[in-house]
Every structure is written in structure tokens, then in C-alpha cells.
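Here the complex is missing a single protein chain, while all its other protein chains stay put.
Coming up: chain A.
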Amino acid sequence: MRFERKDLLDLRTISSEEIELILDTATSFREVLERPIKKVPTLRGKTIANLFFEPSTRTRLSFELSAKRLNADVINFSSSTSSVLKGESLLDTAKNIIAMKVDALVIRHSSPGVAHFLAKKLPVSIINAGDGAHEHPTQGLLDLYTIREKRGRIKGLNVTIVGDIAHSRVARSDIWGLVKMGANVKVCGPPTLIPKDVDKMGVKLTYFIEDALSGCDVVIMLRIQKERQKEAFLPSLQEYREFFSLSEEKLKLAKPDVLIMHPGPVNRGMELPAEVADSTRSVILDQVTNGLAVRMAVLYLLLTR
């Protein structure tokens, strides 16, 4: 199968065959990361620009390193040190970067749809690295990859996502991807943080973490975004911790070999107690390593079409 897309914008419109192809390709790149020389010449001569209009460490570093591992050149742009401050529009900024003969743009922005907008307007490949609360497709893919790597399959597994579903682009990409790959997905959180029509995405909903955890194979904990506290979605952070943090006690309801995942950054002691985050069931750091392999696969597939 050939990857026909110019861009990777979301997991909502991607097919399960395309997801399989990305994950299979990532498996080959995962092996490259174990070599003494962790670099292959595949994208020699290509240039990739990282445009980050929102703070990010993990994702930006991961994209930068993935590109470098493939021998592409990388330029980094962050809005705080750029002409955006002088009032240049997003499209003008992007067009100016492309005029420097760049082959792909990786974009992170607080507004949903920015990557889609640029993909329509520009001839180069656009990769969505997170657009507001909309999607974060490479995070969704690396979560799928990690589950498949650890369990050998995705189909039929019970996967629970706990936390602020409403404001989470990770949750949205995870849900689209997991449902497409045949997992049974449950979401769980306080009613104020669950989007209204979430059941239309093919998931089950519960407000009780005990229901969500019972018999589950994988639990994906989301970061509770402390800045949301100001908007009065939560009575108090202490109450949230009481009801929704993943304690050892609550974890006993899940399968004994349950995988614990988190997209990072972790609020230790908030959604995840430290001893759970550091336990052997936690695959949080594997997710980070796999993120490199998945992003290498995405860059390879988009830039060698």
C-alpha cells in the first residue's frame, strides 16, 4: 500500500489501513533507534520547519530529533522570538518559510483547524503537532504503537481514558484511532469535563473511575490542566484528586498486567501518584521513545511520496 496523503492533520479522516502502514513503518525505525549510529540517510536534502505557536518540550524535541535521525535539515520557529510579534499573519509567516525551500511544516497552534487551513493553502506537507483542543495525531499514533508493541494487538482490548476529555486533543486523537483499530474505549471524568456528544465517537461514558477501570487492559491518564481551574470546571483540585486520580487501590480493579499511559507532562500526585507513575506497569517513557519512531515513519511516508 502506498501513502497518498500530502499531510497528516488528524486521525478522524485516516483509514485503519493507513494507520497500520504507519505503525508497521515505525517498527522498522524503532530498530534504527537501538543502533550505535542512530541515523539513516533517508531524507538527506529535505528540510523540515517546526512552527510552534504554543509551549512544548516533548513534541518539539521529538519532531526535531526524528527529522535529524533521518538526515533532514531542521529549522525551529517559536512565536515568542519571531515576527509574529510584529503583526505578521500566520499564512504570511508560513509562506515566507516555504520560500526558503522547505519541504514540510510541523505546526502546533492553540486554534483548532490551523493545520487544515495551511494544508489547503500551501503546497508542502503539513503535520499537525496539536491544534487547540482538536487533535494531536502523532500522539494518538504513538499511543497506538505502544499498545500494539506491548500487547501485540489493539483489537478487542479495553482501553480507558480518564481526565479532562473536553479540552484534550490527545483524547480526541486517541479515541478516533483506537475505535478505528477495534478497541473498546471508555472515557471517564467529571461531567463538566466530558464533551456532550462523546458517545457519537463510538465510546462508552462513565463518571465513575471504578466503572472505567474494571477489567481494563490499558488506562490512559490525561493531564489535569491546572489553568482550567480558573474557568470553574472543577470545584477543587483536591476533589478531583480524590475522585479521579489513579491510586494503587483503584488500580486493583483493572487487569493485573494493565498498561498505564500518559501523554505528559505528568502532574505527580495529581492525576498520577508518584508510585504509580514509576511502577513497572507504567509505559510513559516507552511512549516517549516510540514517539520518535512514529514521527520518523510519518516524515518518511509524507516526504517520499
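In this text, a residue touches a chain if its C-beta (ideal position, glycine included) is under 8 Å from a C-beta of that chain, and two chains touch if they have at least 3 such contacts; residues count from 1.
Keep this in mind: contacts and distances are computed from a predicted model.
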| item | value |
| --- | --- |
| Complex member absent from the view - protein name from UniProt, among "Bifunctional protein PyrR", "ATP-binding cassette domain-containing protein", "Osmoprotectant transport system permease protein" or "AzlD domain-containing protein" | "Bifunctional protein PyrR" |
| Option from A:S15, A:S28 or A:S279 whose C-beta touches the chain left out | A:S28 |
| Residue ranges of chain A at the interface with the undisplayed chain | 2-3, 24-25, 27-29, 31-32, 35-37, 39-42, 45, 300-301, 304-305 |
